[in-house]
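Each remark here refers to the structure printed beneath this line.
As you look at this complex, bear in mind that one protein chain is not there, while each of the others sits in place.
Moving on, here comes subunit A:
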Amino acid sequence: MIINHPLLGPRDSAEFVYMGDARLIERPDPESDTVAEQFHDYAYLRDNPAGTLRELWFHEGGDRSWLVVTRDTRTHEISKVELARDVARSKGRSK
């Protein structure tokens, strides 16, 4: 499987470490009233579709950036690769 890294171009997926469902970017608000419930769902429940999934890959054997890869879990076809940083920022997260 080849992942087309937004900065480095096509890279072998073996250079990456896999983290799964990209919802992990959306860390719940620790001040919320339902914080226990929200963190349980955040830490332990996963989207697990047979089809398109947005997922986190870490380029450990490369530039150590986190990517959000949109991939079909039936065919492994990759339709989009973004820097996780950009995705987080577009959701209003700073830094």
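To be clear about the criterion, contacts are C-beta pairs under 8 Å (C-beta built on N, C-alpha and C of every residue); 3 or more make two chains touch, one makes a residue touch a chain; residues count from 1.
By our rule, contacts and distances are computed from a predicted model.
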{"item": "Hidden subunit of the complex - UniProt protein name among \"Sarcosine oxidase subunit beta\", \"FAD-binding protein\", \"Putrescine transport system permease protein\" or \"Cell division protein FtsX\"", "value": "\"Sarcosine oxidase subunit beta\""}
{"item": "Subunit A, residues in touch with the chain not shown (by the definition above)", "value": "1, 12-14, 18-21, 36, 40-41, 43-50, 53, 55, 71, 73-76"}
